[in-house]
Every structure is written in structure tokens, then in C-alpha cells.
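One protein chain omitted, others in place.
Note that the chains are named A, B, C, D and E in the order they appear, and that numbering of residues resets to 1 at the start of each chain.
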Amino acid sequence: MTTCPECGADVTLHDDLEAGEIVDCTTCGVELEVIETAPPVLDRAPELEEDWGE
Amino acid sequence: MTTCPECGADVTLHDDLEAGEIVDCTTCGVELEVIETAPPVLDRAPELEEDWGE
Amino acid sequence: MTGGASAAAATDADDAAAETVTASVVGASGFAGGELLRLLAGHPHFDIQQATSRQNAGKSVGSTHPPLRGTELRYTEPTDLESVDVLFAATPHGVSMGRIDEFFEVADTVVDLSADFRLDTAAQYDAWYDGHDAPAYLAKAEYALPELNRANLPGADLIASGGCNATATILGLYPLFEHGIFGGETGATDGGVADEVGGDERIVVDVKVGSSEGGAGGGAASSHAERSGVVRPYAPTGHRHEAEIEQFLGTPVAFTCHAVDMVRGASATSHVFPDGPVSKGDLWSAYRESYEDEPFVRLAAGGSGVYRYPEPKAVAGTNVAEVGFELDPSNERVVVFSAIDNVMKGSAGQAVHAANIALGFAETAGLDFAGLHPVGSP
Amino acid sequence: MTGGASAAAATDADDAAAETVTASVVGASGFAGGELLRLLAGHPHFDIQQATSRQNAGKSVGSTHPPLRGTELRYTEPTDLESVDVLFAATPHGVSMGRIDEFFEVADTVVDLSADFRLDTAAQYDAWYDGHDAPAYLAKAEYALPELNRANLPGADLIASGGCNATATILGLYPLFEHGIFGGETGATDGGVADEVGGDERIVVDVKVGSSEGGAGGGAASSHAERSGVVRPYAPTGHRHEAEIEQFLGTPVAFTCHAVDMVRGASATSHVFPDGPVSKGDLWSAYRESYEDEPFVRLAAGGSGVYRYPEPKAVAGTNVAEVGFELDPSNERVVVFSAIDNVMKGSAGQAVHAANIALGFAETAGLDFAGLHPVGSP
Amino acid sequence: MTGGASAAAATDADDAAAETVTASVVGASGFAGGELLRLLAGHPHFDIQQATSRQNAGKSVGSTHPPLRGTELRYTEPTDLESVDVLFAATPHGVSMGRIDEFFEVADTVVDLSADFRLDTAAQYDAWYDGHDAPAYLAKAEYALPELNRANLPGADLIASGGCNATATILGLYPLFEHGIFGGETGATDGGVADEVGGDERIVVDVKVGSSEGGAGGGAASSHAERSGVVRPYAPTGHRHEAEIEQFLGTPVAFTCHAVDMVRGASATSHVFPDGPVSKGDLWSAYRESYEDEPFVRLAAGGSGVYRYPEPKAVAGTNVAEVGFELDPSNERVVVFSAIDNVMKGSAGQAVHAANIALGFAETAGLDFAGLHPVGSP
Partner (left out) sequence: MTGGASAAAATDADDAAAETVTASVVGASGFAGGELLRLLAGHPHFDIQQATSRQNAGKSVGSTHPPLRGTELRYTEPTDLESVDVLFAATPHGVSMGRIDEFFEVADTVVDLSADFRLDTAAQYDAWYDGHDAPAYLAKAEYALPELNRANLPGADLIASGGCNATATILGLYPLFEHGIFGGETGATDGGVADEVGGDERIVVDVKVGSSEGGAGGGAASSHAERSGVVRPYAPTGHRHEAEIEQFLGTPVAFTCHAVDMVRGASATSHVFPDGPVSKGDLWSAYRESYEDEPFVRLAAGGSGVYRYPEPKAVAGTNVAEVGFELDPSNERVVVFSAIDNVMKGSAGQAVHAANIALGFAETAGLDFAGLHPVGSP
């Protein structure tokens, strides 16, 4: 159980976590990169934006 | 000017045609592969089908 | 479009080129009537004189039809018609037949968009509609589906513009009849084709139409909440356009109509089982010969990309009919697709096309909009 | 629904009532797979163990499927399957046949939603698809269209859930065959019907489908701008579901499919020309007898109001098939309409229905959502 | 959903669990009334006694609402009401206030979905509507927006279910007020918040709604052809729900409403300029604290994938409100999004939720449908 850096909610993680893996927070939905595994440290994953007529 | 193997219409082609190039017939729209260039010979190009709930 | 004005169209166009005639539209607040106004306003040879609406008399035509905003023209009562060269009537069926004498008092040429003068005999009306009030006019009227009977139209006094679903269906099937792929010997009727087709040969026509076919009236079933997203059988059997199709092609069709989620558009899929073997080459020859000089027919039968067969959104806003076909070897079937914009090629556009021919204008005058891409529910 | 659980459904339901089994879904990020997750999450007898997606491994199932937001379940790789009672596979055709041995290593029962195990013989696969990787399983697999072959399903190990367009078509036509209105003597195949129908009798099936049939993958032709408002012939001839229909009804059909502007829904209009005369009463008797005890079939054939015949939006989100008909005396034709939600009765709902029967649960368990009114493009 | 039934919901649920009460729906042929029938039919604690419609008296409820087909219940006249535990009224505003004494003669509890009993004083009605016929009931009525004033509802006799657009707006803004991010000191009114907010602080609320908000009545502007594909300002200023919002939040809002192309759904975008600096973390804390135990509120504020912020199609058919926000540092603005299904959380679902609380049932009873994916125009 780790805290989401975006919204502060608890994030449930599976056991065989690997660094670099991308999970999402089930509260705010943000994509999180696993930085460290024991104990788990998460950070916002970088993302690509869509360009809508801009 | 060549004849479309699908619909029989005339197909207008540009000068610097290359073998292997894909054009389409402006009458029936079928994709045509340039097999030979002088004189131009065209054949139906192979295509991928979409799978709609089949 | 397939290639510029057809040879037929060009004949008298030059003589008439400088001419301008006056025109009025009865039923101008409706969908077909509004489209007529729009087309006439952009037409080089027509000056709009009057537009009628009982419910909107006194209001400007832009109050109901956004593309006409800013125009000074106001609706008048349909009983206050002034003299005019051409009168277009876009009223529900039954109206024109009751006022046809009046119409000819004010106009030399009457172009009617309803079903009132499409059939040949009063007996047919009794069978499909509710009896005819002015049967004497039936013989005088020319049915207008210019691709098939263009020759009848020059100088015509009373033009009965072909029905939307009938137009889509007939344009799709006609080359099969004209070239003997279906229907054997053809005996022309009304400029049309066979009337001695073997009765046991069945053509199934499955049509999909948009909500504008129902007219501007509205009603519970056509409210947005109920009509959105439908595939709704609305004329499962006995659609009145069967009469027109049979009269023209000389063979009955098994006709079923569905409402789907679009505003403009009629798409007819006809399933035909020819007597003998037929190849794709035969079909291409037939369709190309029938339509290669037509300014308003475009063939689409396979090809590549997103738009391979006829579809209504590819012709939305235009007077073009897309026609195409596919061959199903496993069940010896030809599937014919045809797609039109019901408010254009299916009514107002076809009416203007017919008037252009009747009056000697260039066929494509006022009808050159080529459509939009992309476009949503047209 | 027409009347509560059918007699057949009740048989073993009580024994199994208290039982809960585990289930996993392969291909859970897709449209059919997501629907399976939704149904299993609300099902009294299933506990979801795993949901696979290669592209979304590690993410929560709610990240792709809004109805599942808040659920803690995360996607796993399809290669990391754990032991489970029932494995549902909702992958593109070709995937399950290649992994079927693996699937049976982890699960007792496999329910496959693809076409991989629907046909009887490898020869049929060669004709309609690209050859079969695991032909030995074809004989073991039970095709699941419970209204027709419910009896085959209890205890089945490998279930091949019927295809969406095939399900709509077969459910519409079946009563005509079962009651001898079409197709003469019937010889049951696979729980189904006639295989000696006269080859010259033609049934035309004209189908309209929503965009979810194409799956979650996307592509140029399925972008909103290109796909909105269409009536687009996409399988004019040679649709692979013809194979399933022919196998089941014992007669070929002339099948054509159109994309229309809805998301969920498949609507089949079948045009049938029976050999002898038939009355509306005959038709009502046949359809009522075939379906009166069915929990998931609802008849709609005329009536009044806005919703008179089957239409997809009336069944959107449900496992119900609406079936109806109209008689066209003028051309001796029966027009049959049937409408389903392709993601439910056409795939995930039908799969759960079949699993309910296979495992002895109440047939309607987890499938009782009755739909919405009003609803837009479902 | 965010996490199962809230603590508050569970309180009396067990006591009431076995109980079944009778209920009737006045105005049952409408959109909100039909949804009430659907929800009550699937509810463990309600038995439907009567459903009224003047226009459809004698017809079955399935004749207007496809999900209810097969049900034996028929419409009765609204003047023939029998005794019942709970009466739901889903009639146009003005009807309930005129018949409220009658309603209480036949029922112990009245749940009204119209605006008739939502405001506190007759003066407010004069300002926003056309005067009130039964002002004595205003003080007795409990406004129902359970997330905010749940405590007022147990045992309530007369419940005024919150309006659709007001519900969407209030649920979005409430955490900002509750946590002092906007509006300073709050003085609770009617279970609600501040009524002494500085008048110069402006909140702009821009709402987009589906066609079902207009009810089943129809009319020219709501025909499919005219209403499809719109972004149409229909209440640019002066929308009556402003009254409800102001009463509840204690501050006026600048409110504008647009019709867009969907059937179900109301989406409110509120643009708020807080007095002091605020971080995303502050916002997350506020929203999570306000709603983490709520069974029918789901937060969506950024995240990844296709569905990042609240949107109506993610909640179509459900009683869930999606609420979320974004921070615009460049202009010191908080943008709040909230999305509901107007026929559910915006009317019938909210009414059933309130009745569940009033009668001591589990809050989520009968309201557990989680929605569909994919779904078109909901």
C-alpha cells in the first residue's frame, strides 16, 4: 500500500512489482511509474498529449 | 493512358511512373500496382481487409 | 462528378443562357420547399417571386431556414399566388391534385414534388393512395428522373418529380434492366424499361433513410430522444414507392424501409438474382455505359480507402447519386447499392434538374455543389 | 422480458445456487472482454480472478472501462494465467485456437467468444477463414445459441459462443424452419435444423451494425469523423457469419452487412419467400411456440406506438433479442426483423448465458438488466 | 463506484430489509416517470401499484417504455389513485402543487420530481416561476440531494427531488464551499452551505444537456432533424435552476445552458476563481473528504486514457455523479466538471435514493447498475 503522489489516495499494488512498470491510481487515474519496489515508490509517468485543432 | 483491369475505364498516369508504385483508378477506385512502366501495365494491388465483429 | 455536363444537357443551354424566369414555391417552409428556395436563390436563371407557408405567413424565409437568413423574402399565404413562369409545389401528397387548375392559372410550368402526378393511372392511385382528384392530368404529367427519361422533359408543362426512395432504387437497378442482365426483353414504358419481366423473379430492396424524409412536421416518433440511434423498420411492407418502381422498371420489388440515424440520405440496397451467369466485367460495362455521360451519377463499386461503395454522407447536400454493386458468386447474386440525398436528388435537386431540362437551361445550373468531407450525419 | 426464467433454465439452478466459481477473462480490455468483466462483477456465482491485456498490463480495469472504475482489479499479461474454474476468451479469431491447450491446463471450462470453435469442420475454416490450428477441438466444442441448442450445454467443457450477426439472423429465422414455414423437412444438425433445404430457395439477409462490432482497435474508417452518420456497406458479400448461419439453418443465405450510426446493436432484416401461402396467424403461432418460454427473446411484430418492430436501441445493454415479422401479401414475402445488442446477446451476454447453463446456474443469473428508455444511439 | 455503500446508508438498512412497500407513479408515461417504473420494478422493497397517464390510460406500460414490455401493468387516469405507501409524482411543474392535498389523502409519503417544492419560500416561486398554489407545504418539504442533506430525509413526508442541472452543478461546487476554498464562512441553509458569500465573487456555470431533459412531449425544436448535431444555447440566461443552486450554495451563479447531441446526460462546467491560492493537492483533499464515502459520487480529475474527466456517457443509465476538476494556474481558476444522467441522478434515481433513505432501506437498493462501455450517445 502506497500513497498516490497526485491525489493522496492509497494505491494497492501487486507483489511482483518491477521498477519501470506503469500502474494507475484507481482513485485519480493518473499513470504512475514504479521508481523503487521495496518499499514501493511511485511517481507520475510522463505522457503524450493529443493535439486537437490547436 | 492505360485500361483499368477492374472496370475497363481509362487510367491517366503521370510520366515518371515507377514499377511497384500504387495508384488508384479514378473510376472504380481500385488500387492498382504498376507492374511495368513502358508501356504501363497495371494489376490489382493486394489489400488488407478489416475484421468487423466477424 | 463524373465528368461535366452531359451531351444531352448542352443542347439548348446556350439559347437559354441569358434568360431569367420567375418562380414561386408552394410549401416553402417545409424541408423540400426550403431546399428549393436555397437552390433557386443560387441559380443563374431563376428569380424567386413568392414562397408560401400558412403557418409562417409574414415571416422571413430565413426564420425557418438558416441558410436564407438575411434574405428579404417573406412567406405569403398559398392562396395569394401571383403570376409566374414556373411554380414548384412541395406540399404533402393530395394538395397539388386539389389545386392543379389554380396552379396552371398562375404558371406556365408546374413542377410538383409530391406523389400526386407520378403514376400513370387513377387506378394505381386507388390501389396505393386514396383516390385521385384530377385524373385528367395524369396523362399530361411527365415523371422526372432525368437519367432515364430526359427526352420527355423539354417543354413539359407538368412535371412530377420522382420520389426519393424510388429514385435511389431505380437508378441502382436500371443498368441491369437496360443491359438485359435482369428482366429479359424490355418494353419501354414512360421512357423507362421492361414491363414483361417474369413475375417469379424477385428483387429485394432494403432501404435506409434519414429523418428529413418525414418532413418538418415532427411528432412523437421523430423526436430526437426517440429517433436517435435507431434502426427502425418503418415501412416493413407496402411502401408506396413500390408503385413508382414497378411502373418504371416493369417488375414488382420486395421493398422494406428502415429509419436510421442520419438527417439527410436515402440508401437502397437491392439484392438481385440474375437468370444467367454474370461477371464483374459485365456489370462494370453495363453501369459505365448507362451512366458515363451523366452529370449526376457517380459510380463506386469496390475500390479502396474508407469510401468504397455508395453511401449517403458522400453525397449529402449534392444532387449526385452514387451507384455501385458487388457480385456474390456463392449465391449468384448481384448486390446493388445506391445512395442519394433525399432532399436534393430525392426531391428539390431533381425538381430543379428537371426544370432545367424543361426550360432549356444547362442541366447542372444551380446544382454544382460537390459535397463536404468530412461530414457527420449529413 | 417475455415471462421469467424458462422451464429449462430452472432445472439445476437450485443445486448450484449457493456455489461460486472463479473466472478469468483473456482479452479483457476489448469491448466484449470489458462487458464480460462487467457481467461477472455483477454475477452472483462468479468471482473474477484475472483480466488480461498486453497493452494495459499493470493498469486497473477501470482505466479502460468506466463502469469498472474504483475496482482494484488490474490487468495481467495473457501469458500469466492462474488456475481458475472458467476461462473466458474474448480475443480476435485465431488466438484461442493457438492457445487452447494452455487454456485447458489452467481451466476446466473454456468459453470462447471468437469464431475459432464455432464451425464443425476444419474444411469449413479453410473455406471461410485461414485454416485451423487445433482441429481436434472442433468436435468437442459446443456452439452456444441457447435458444436453439440449450440441451447440449450442461457440462460442456469448450463452448463456442455464437457470433453477433449470426445470432440475430438465426433467432429471427429459426421459427420459420422449426415450424416448416420455410425449408421443408428439417434434419437437425448440432441441435439445429434442416440441412436438406432446396437450394433454389433464397433468403436475403440485410444487416445493420454499430461501431462496437469493430472492436476497441480503431483505425481510419472507424474514426468518429469518418464513421458518423454512415450507411456504409462494409461486407457486401461473403461475410463469414454466413458459414455459421448455413451450418445452423441448413441453408445458404444471401447476406449483406451495413455499418450505421450507432455504437451497440445488430439488426437483421431477413426477406423470406415461403413455398406455400402463410397467414399472420401462422406466423404468430410459430414465433410464440418457439419463444414463449424463452427468458431472453421478446416478440415485437406490429403493435402500436413508437416501438413496433424489433430495434437495437430497445435492447441496448440487455441480453434480450427482439424478434418480429411482417407479411407482404403482394409479393408473398415474410420480412423478419431481429435486433440484439452485439456486445451482450451477440457476445458477452450470450457467453455468460451459456456458462450459466453449462454450470447449472439460473439461466438469467447476472443478465437481468432490462434496458433504458429513452436511450440515444445505444 | 467509489467504494460500496456509505456508512450513513447502512444505518437502518437491516431493519427495513425485509419490508416491502407499495408505490404509485403519477406521470408514468413521461421520461422521468418511466425511469421510476423501471427502477421500482427492479427494486427489492417496492411493489408498483399504479402508473398514471391521461393519454395512454388502458395501455400497458410497455407500450411506451420498451424495457417494461411484457409487464402486465396498465396506465390508469391520474384521478383514480388508490391508497399506497409512497406516491412518486413525475409531472410538469405546477401539477403537484395543485393536487398535493389529494396526494396526501392516498399516500403517507410523497416524492415529487418537479420543481414545485424545491424552493423555501413562495416569494422565490414568484420570482422564478408563476406563483405557488400550496405555499404551506414549502416549509414541510425536504429538498433531496442526499450527498448534501442526507440527515434531513429519514422519515420525511414530502420530498422535493433536486433538479437535474442543479444537482450536477451543486455536486461539483459543494466541496469548494465545504472546505472554504471558495465562499469564505459558510452558514448552512437547509442542510446546505454558505449564504453570506461575497456578492462580487463570480462563478460561471456552463451546462450541456441531452434531449431527454425536454421530456417526452416533443415539438418542432426537438425533432430529430432539427435537434441532431446541435450545440444550441437554449437557456442563455435566467435558467430556473439558478434559484435552487443559489438557495443551496448561498451564492448566485452565472448560468448558461446548451443543448448538445445526446439523449441522456447533463454536464456542468463551473469556472471558479478562488480568493486565495490553491493547489491540486488542496483540491484533491477537499473532494476526497467530501465524497469518499458516497456510494454515488465518483471522482475523475485528470488521470490517463480516454476518460479523464467527468463525462455523461460514462454514467449513462446509472445513479452515479462523476465529479472532477482542473487547476488553471495562469488565470487562478479552478474548473470543475460534473456529469450525471439527468433521468437517473438528475431525477428518477435521485428520487429513489431519497425514498430509500426516507424509508430506511439501503441507500443503493435498486440503484446498482454500473453503466455500459462502450456506449454511444447515452
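Here is the rule we go by: a contact is a pair of C-beta atoms (placed from the backbone, for glycine too) under 8 Å apart; a residue touches a chain by one contact, two chains touch by 3 or more.
Note that the structure is a prediction, hence the values are computed from the model and not measured.
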{"item": "Among E:Asn56, E:Ser212, E:Ser267 or E:Asn319, residue touching the chain not depicted", "value": "E:Ser267"}
{"item": "Touching the absent chain when the full complex is considered, from C:His45, C:His65, C:His93 or C:His179", "value": "C:His65"}
{"item": "Contact partner of the left-out chain, one of C:Pro78, C:Gly250, C:Gly302 or C:Gly317", "value": "C:Gly317"}
{"item": "Touching residues (missing chain, whole complex) on subunit D", "value": "31, 210-212, 214, 216, 218-220, 222-225, 227-229, 261, 263, 376-377"}
{"item": "Sites on subunit C contacted by the missing partner chain, in the whole complex", "value": "1-3, 31, 34-35, 38, 41-42, 59, 63-70, 210-212, 216, 262-264, 298, 300, 303-307, 314-318, 343, 368-378"}
{"item": "Touch residues of subunit B, complete complex, unshown partner", "value": "12, 14, 21-24, 26, 29, 31"}
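Operating definition for what follows: only the chains that are shown with their structure count from here on.
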{"item": "Most distant chain from subunit C by Cα centroid", "value": "A"}
{"item": "C-D or D-E, whichever has more C-beta pairs in contact", "value": "C-D"}
{"item": "CA centroid of subunit B to CA centroid of subunit D, Å", "value": "39"}
{"item": "Whole-Å separation of chain centres (CA-atom averages), subunit D against subunit E", "value": "36"}
{"item": "Overlap residues in subunit E, where contacts from two or more other chains coincide", "value": "31, 210-212, 216, 263, 300, 303-305, 376-377"}
{"item": "Touching two or more other chains - residues of subunit B", "value": "none"}
